[in-house]
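Note that one protein chain of the assembly has been removed; the remaining protein chains are unaltered in position.
Chain lettering (A, B and C) follows the sequence in which the chains are written, and residue indices restart at 1 in each chain.
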Amino acid sequence: MSEEAGIRIVVQEAPFDFGAEADAFAAGRNDMGAVVTFTGVVRDVSGGLDGMEIEHYPGMTEKALARIAAEAQARWSLGEVLVIHRHGKLAPGERIMMVATASPHRKDAFEAAEYLMDYLKSRAPFWKKESAGGGQSWVAAKDEDEAALRRW
Amino acid sequence: MSEEAGIRIVVQEAPFDFGAEADAFAAGRNDMGAVVTFTGVVRDVSGGLDGMEIEHYPGMTEKALARIAAEAQARWSLGEVLVIHRHGKLAPGERIMMVATASPHRKDAFEAAEYLMDYLKSRAPFWKKESAGGGQSWVAAKDEDEAALRRW
Amino acid sequence: MIDVLYFAWVRERIGMPKERLDTGAATVAALVDELRAREERYAMAFSDLSALRVAVDQELTDFDAPLAGAREVAFFPPMTGG
Partner (left out) sequence: MIDVLYFAWVRERIGMPKERLDTGAATVAALVDELRAREERYAMAFSDLSALRVAVDQELTDFDAPLAGAREVAFFPPMTGG
């Protein structure tokens, strides 16, 4: 976890308390009119998912997320940025990660949160492996996720 | 408050518990991979705001919000939609409202939340009056808010 | 008989939130003309229709909307929620 200039990055194996994080984020800041959160959840597409394991690159992960957050902060008017991402084993329905942005303006808060997600998806070193029916398989990166970066 | 097909609309004077609402929203739905929330906060732009009073049109407000939510649900793949909006007196830093969307896909969750906000801003019957330095003034609608609707 | 509602600064200028009127106006615009003719405060409130919005039976509509069968008309400035 690093904390500077309103940016907080957390990479951890343990579950996080989404309600408490959302409630505490930018709380008491009278100058921020708009707060956006995005939460990623382990999705059971086929109905037969047993769980997921997320591998990451300790050291690089935190640096990559901090850089993406700093770039968002340079690009939009943001008072606070939060990124939490779990690794290790997760069950269907569990929360994988969240980002939160606070800005004076709703457009900035929305765009910055989408930017964080687009870059986090394709530029932060996490890899998902799904377990279903006794087998395991690495989740393939989607072309559309790489394409989403061209928007920015 | 109305509840049907995953849409929940709440219009109330009392504060709402953002953390608890965020935590409960779409909880336990394994088929929704993406959750977005937007929260609007009473913003003290000039540093001299004493507070705000929000007037609304009881009856029409709930109908207008339910229609906007239903339109979002028809347009994007959404499992759950939540809109909470307060009226009455609010202090700087207090939460005015929130929307939340849950979807299998992050793009849908983000776009639907932005759509809900754009329409809520200009099509739901709420009016804000600010108190500052002993005087009161109605907040003027912004051209950019009306312009934002053309995107959809 | 129709209920006429006023919100925000329209309510303040006219000095009441609601009144019940007996009108034969066929459209919202005709009702506005009737109101304007009544008193100065109405004339002031309705001086610039581009600054106003109207709902008939709790649905946003235009000033040329018909009033036949309507139970409730509301006048207010552009909304500023969110």
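Just so we're on the same page, a residue touches a chain if its C-beta (ideal position, glycine included) is under 8 Å from a C-beta of that chain, and two chains touch if they have at least 3 such contacts.
Only a predicted model underlies this, so the values are computations on that prediction, with no experimental measurement involved.
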Name every displayed chain that the left-out chain is in contact with. A
I'm checking contacts with the chain that's been left out. Which of A:Gly6, A:Gly51 or A:Pro125 qualifies? A:Pro125
Which of A:Val45, A:Met60 or A:Ala147 sits in contact with the chain that's absent? A:Met60
Give me the subunit A residues in contact with the hidden chain, please. 40, 54-57, 59-60, 63-64, 85, 96-97, 117, 120-129, 138-141, 146
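By definition in this document, only the chains that are shown with their structure count from here on.
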For the pair subunit A and subunit B, the C-alpha centroid-to-centroid distance in angstrom is 23
Any idea how many Å lie between the Cα centroids of subunit A and subunit C? 48
Multi-chain contacts in subunit C: which residues touch at least two other chains? 82
Give me the residue numbers in subunit A that touch at least two other chains, ranges are fine. 106
